[in-house]
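Complex shown without one protein chain; remaining protein chains in place.
Note that the chains take the letters A and B in the order they are written out, and that residue 1 is the start of every chain.
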Amino acid sequence: MKRVLSRIFTADHRTLGVYYLYLALAAVTVGTILSLMMRVHRVWPNIIIPFVGVVKPEDYLAMVTMHGTLMVFFVLTTAPQSGFANLVLPAQIGARKMAFPRINGAGFWLSVVAFLVLISGAHITGGAAISGWSSYPPLSALPNSGPGQGLGMDLWLISIGIFCIASWLSAVNMLATILGERRAGMTWSRLPMTVWAWLVTSILTLLVFAVLLAAVILLFSDRHFGSSFFIPMGDMIDGRVVGRGDGSPLLWLHLFWFFGHPEVYIAVLPGMGLATSLFANFTRRRVPGYRVMAGMLVAIGLLGLVVWGHHMFVSGMNPYAGTAFALTTMAIAVPSTIEVIGWLCMLWGGGLNLRTPMLFALGFLSFFIAGGLTGPLLAQPALDAYLHNTFFVVAHFHLVMAMAGIFSVFAGIYYWFPLITGRMMNETLGKLHFWISLIAAYGTFLPMHFAGLAGEPRHYDRLTGPAIGFPSLIPVERGITYSGALLAAAQLIFLWNVFASARRGRIADENPWQAATLEWANGTAPKRVERGPYDYDLPSGGGGFHPQWECPAQQE
Amino acid sequence: MPATFTRHQQVDIERKDTGIGGKPPLIHRPTGGGGDGENWENHSEGNHGPRELLIRYRLGVFFALAGDLMFFIALVSAFFVRQSTGHFDVHNNYITDWRALPIPHILWFNTAVLLLSGLTIEMARRQLFHEIDVMEEWLGLGRPAVKRAAPWLAATLALGLTFLAGQWIAWLQLVHEGYHFLSIDPSSHFFYLITGIHGLHLILGIFALVAALIGLFALKKVEFRQIAVDCVAWYWHAMSFFWVFLFVLLVFFQ
Partner (left out) sequence: MPCILALLESSRVAWMPPDGALHGPIVDKLMFWNLVALCAAAVIAHLWLIFALLRRRPSSGTVPAAVRWVLIAAFCVMYSWMALTAQRLWAASRYDGPSLTAMHVEVVGEQFQWYFRYPGPDATFGATRPQLVNPAAGNPLGLDPRDPSGADDVVSSTLVLPAGREVDLQLRSLDVIHGFFIPGMRLKENTVPGMLLHLHFTPVDLGTYPILCSQVCGSGHGRMQARLMVVSPADYTAWIAGRERVRAEEEPGQ
């Protein structure tokens, strides 16, 4: 019995990493099913959906909220950061274990609790919260402001609160590990780019989740202890005046987006680090301007802390503040651009080795470009005043966050699968999965730009309202739904591939990708690390390379 | 089933677990330089030497506290925003519902107590790093450091409890004057929230202190005793720092 328990509540970081991936998988499955229900309901509003029946408007909003919360918090905050970092970070820096294995485990199990609390919201009377993943008050502060805003909203707040503490714990562990546990000689300029990314995301996590926790606590006290941090004077809900103090709804917006924007970079930075490593590996080239690339990751992280206002241009914020945030937002586009151009230059030489991980890394790049480029457009208040909260924004963040993020997760899984199971994943299935997903993803999220430009707002459960219907959009929306379904279906290939390969996959040889970073060292770690992470394409040529675990004595 | 897969045993598993016991946890090595087999090369970058574990735990505590600081900063910024908000009444003049809260005088006493406890715990910490004593303990010639540190820790514990009691009294006084938490008064909400959350942190600190006190006698290794006290001390310092920060806010910035 005790042994079973110690197995389950393990402190072994690699096991925890896999657990994190399972958690993300559970969350992404629920989130995907919800998104498909949403899509179906949007185009056939009267269709009866199994287990839900006819979708009422509040049901739709609850689905959107759940979908967004699950995907942002429980998929793209767990899998790329905690999941992969636990799997390979200690190995990559030549440490034997994390700095605080138990704290690490506690972090994971708290996230599980948060996940369960969140989805339990679907089963309670009134249903889950309906105010979107950004939960603007007073809607989220007043239990009777709508169905699901009672117990459902409480559960949402509790879940997010727990999640804040969980990610705070794992960030502390991660930072202590990266700063303290590096193998002798593993200097800053010898860190793999993924480690740089995890360093930045951990710092961001530490800083912004604390703020979110504070905001959540204040909102909770507004709901239950009669305080009025976010509820303005004289505010009234269905005929009853409830606002008894001079609260400020904008205060929540500022607190939330101060968290919210860095959060989305937490979701994508590990992907950027991984993409850099994979490009180097599968082109057998060094990273040109390693320092620049690493520096830009840090720059994105730091700038990300001062751009939150670009979500609030038309929220009643002072227009001068709008200008300031627009400028900082434009500034943050520059480091991203430098990263992208750096990658494109790595790829220029051609001769790419198109194994599945590389394909998904390229897909990541493509989505990051396509979705990222609409960022500077949204960053202009004058234009955002039209596009804000339309499907154009939905298109933007599904391309740059959802698809880029998820593709980096795929790349990581295909790439590190041998480390988890000792077997390779099936290449043909992998390629099939990639091409279908790529096409279907673009088919799903590119047309959303048109819907947005046509002025269709978010959180609308159907196209036709009292004053407006978007007849011209009906075929577009249909197409989006079909291709969204295809996209989700393509994931079955992936799941099949994972579980089949885990059993019958080809046994992986020593260093299947001929990678130079330490997680492939197989315990032959050196006493000192003497070289950089990307010592590919030697002057001697012939695709040879110096792995990081190679000691200077051994070479030539 | 091990959820992950290793082809080879990690070679460095059988290496003697590092940094503990091998050397006296001092910066200067009394033996005048590594005579024995401990080659520090096998250790992580950055924190070589006998202080390895200690430094790791300190790092952890510092990062955790950095997050905590952000948390309080968020509360404080909310405090300022909330203070400035108001609304236009029927006659179109701007009024706010913010009433400055009368700060119970006992808070001054509490602050003094907390600062004093900061001194005592620092004393306790210093004792454990006093070289001669550490050497003596490491050689097993008795436990002078423990003997010296224990009373200081106990004193800190007492002062901490006094502080908490004082806070409780302050709350009672406020309730007596009609500012209870459920009253619709923003400043009192902030007061209870800030003091309450800080109080929670201190309760945790008290538990940590008790643990450290027990550890002081229970822990076998000098280094572990040092770690226990050191981490609690830093945590405690941070808490008194936060309190001063919040107290100044409550007293002078309403």
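We take it that a residue touches a chain if its C-beta (ideal position, glycine included) is under 8 Å from a C-beta of that chain, and two chains touch if they have at least 3 such contacts.
Everything numeric in this text was worked out from a predicted model, so none of it was measured.
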Chain not shown: contacting residue from A:Leu255, A:Leu362 or A:Ala488: A:Leu362
Option from A:Gly31, A:Pro80 or A:Pro138 whose C-beta touches the chain left out: A:Pro138
Among A:Tyr22, A:Trp109, A:Phe220 or A:Phe450, the residue in touch with the chain that has been omitted: A:Phe450
Where the unshown chain meets subunit A, residue by residue: 56-58, 61, 130-132, 136-139, 142, 145-147, 149, 232-239, 241, 243, 246-250, 283-285, 288, 314-316, 319-320, 322-323, 326-327, 330, 333-334, 337-338, 340-342, 344-345, 347-352, 354, 362, 365-366, 369-370, 373-374, 376-377, 379-383, 385-386, 388-390, 450, 453-455, 457-462, 465-468
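Operating definition for what follows: only the chains that are shown with their structure count from here on.
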Geometric centre distance via CA averages, subunit B-subunit A, whole Å: 33
Contacting residues of subunit B [partner subunit A, same complex]: 2-13, 39, 41-48, 55-56, 59-60, 63-64, 66-75, 78, 81-82, 85-87, 96-98, 181-186, 189, 193, 197
Interface residues, subunit A side, partner subunit B - complex: 12, 14-15, 17-19, 87, 94-96, 99-100, 103, 168, 171-173, 175-176, 179-187, 206-211, 213-215, 217-218, 221, 225-229, 232-234, 244-248, 251, 254-255, 419-422, 510, 522-525, 527-528
